[in-house]
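One protein chain is absent from this view; the other protein chains keep their places.
Coming up: chain A.
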Amino acid sequence: MDDNMLAQLVDLGFDITVAQLALEQTNGKGLDAAIEFIYSFSEPSKLSSQKSNSNVTPTPTPPSSQQEPSGIRRSNSKNKSTSFEPISPQVTHKVLKTSRKSVKESVDSNVSYEDNDTSLEYNDTDEDYDEDYYQDVDDYEFDIPIHDALPKSNTVIQASDIIHTALKEIEKISSITETTPSAATILLQHFQWNGNKLLERFYEDPERVITQAGIKKINEFHTGKNLSDDCMICGDSLDDSNGCYLSCKHYACKECWANYLRIKIQEGESIGICCLGFKCPNVVPDEFINRVIPENYNKFLERLAQTYVEKNPNMRWCPTPNCGNALKAESQAETTAQCSCGFRICFKCNQESHVPADCAQMKTWKKKCEDDSETANWINVNTQDCPKCQSAIEKNGGCNHMTCKKCKHEFCWVCLGNWIGHNKCNTYNREENSNKSDTKKQLERYLFYFHRYNTHEQSKKFETKLRTDAVNSMIDFQNRKDKRWIDVKYIEQSTEVLIQCRRTLKYTYVFGFYLPDGPEKNLFEYLQNDLERTTEKLSGLLEKMNESNSMDVKEITNLASTKLHHLLSGVEEGFLGH
């Protein structure tokens, strides 16, 4: 019965191991149950049949009125660099480009900025960008849409816009709490830029919140009028022109204030610089800084942007050198974020995103790699285990007649057989593996995974080249073959999917290393192998890129992303238990 079903499954085009597994797992509930089981992880054949349908009826010609302007505009290189946009409708990826317009609108229109910005997609260089863009997407739906392999749920804040975003946040709080912008800044800093928490506490007890944050009374900037005291720093007498103080009345001359503030800013402080009075808890507001050292105000703002990102638990810097963008997650529960430069980061450990392995596994793995790989390699290459006591032995010369220093066992180095009665060692011993000690077996197992992990790690180096190649062939196609930008966009997207697959594959070896043997692992390894094969196929297709294989590329790209998706969701939800 089972054999019959197995044969049918194989006839349907499923891998024999998968078919077996599926039958095992569904406990012979029938062919349909088994097929359903397989589909719940990976839907290769289903998917490709869908694809071939759309091959049969291609309707890629949209109304001509819509295509002309867009084709021209897309050749603008700036647009290209920010063009990893969602094609698949279920993925909501936002690139926040804060133009002056967007700052204003978002502040005006909505209190809750995080929610609001999800609907913003601006490009300050091109006013018509939005409309054209969405028209393009509509056009594109007739063609094979390329799925995003990994969903992105974060916002990318371009380096140049960070300060605007910070100021926008400040303005919002300032208008709600009816405080000055600098007081709002101090409050926000105090609450680690968590606006909602701030407002909650503020409504409970505004006085307390203000005192705790270090604003005694909302601080005002004063310049000297009728000052009788001398500067408490340099002792110069103060007059109307040079005296300044906060509401705590620590009088000092402008020059002394300037020196003090300059040094503080140089040392990296921005918000939360205290008054120069001894033990005075008052915080210096930013208008004050602007008045005293206008020439350093920009530097101050830079620091502000820095603290805005660093103190905000929902934000991270993109770790790519010279990128400078900031990534903002919707919530702290978010685990990964992707920058527009293509880097994916794990929000928890600030390393490259390492799904499906988790942070703890990565930590142990990295430590293991640092500790073990050198030693392990050496041991593997240079030693053998004594067949009796399993100690690792290095042969540093002499003949093959070995005597173990530890147990005095005498054996042949070549065949590891007992030396006494030893006469031939040229027969292959298939049981050899079982003779090896546990440590050595473990080592070999580790090396197996390490080698594969490392191979994918190495391929990371080619990412930049891949991306440049993609852009080049896109330009080439547009120039030589007279294609529209939208027609060649898939190259870039496919490249991105390829990169994502390779990266994920790398980490699947860490995950696999820590996954105990069992049916779950078998299924995982099947999916991993499947993804690896598809990835290689995609890689090969992209290398031999030409206009005639565009359908293949798109198809394989989608296949790869679906497989990647299934692998990851399988890991997340567990492969077997539902």
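Following the convention adopted for this analysis, a contact is a pair of C-beta atoms (placed from the backbone, for glycine too) under 8 Å apart; a residue touches a chain by one contact, two chains touch by 3 or more; residues count from 1.
Just so we're on the same page, contacts and distances are computed from a predicted model.
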Which of "Gaa1-domain-containing protein", "GPI transamidase component GPI17", "SUMO-conjugating enzyme UBC9" or "pantothenate kinase" matches, in UniProt, the chain that is not displayed: "SUMO-conjugating enzyme UBC9"
Omitted-chain contact residue, chosen from A:Cys256, A:Cys412, A:Ala470 or A:Leu567: A:Cys256
Hidden-chain contact residue, picked from the options A:Cys280, A:Ala392 or A:Met551: A:Cys280
Sole residue of A:Leu31, A:Met232 or A:Cys369 that reaches the chain not shown, by the stated touch rule: A:Met232
Interface with the undisplayed chain - residues on chain A: 232-236, 250, 252, 255-256, 259-260, 262-263, 267, 274-280
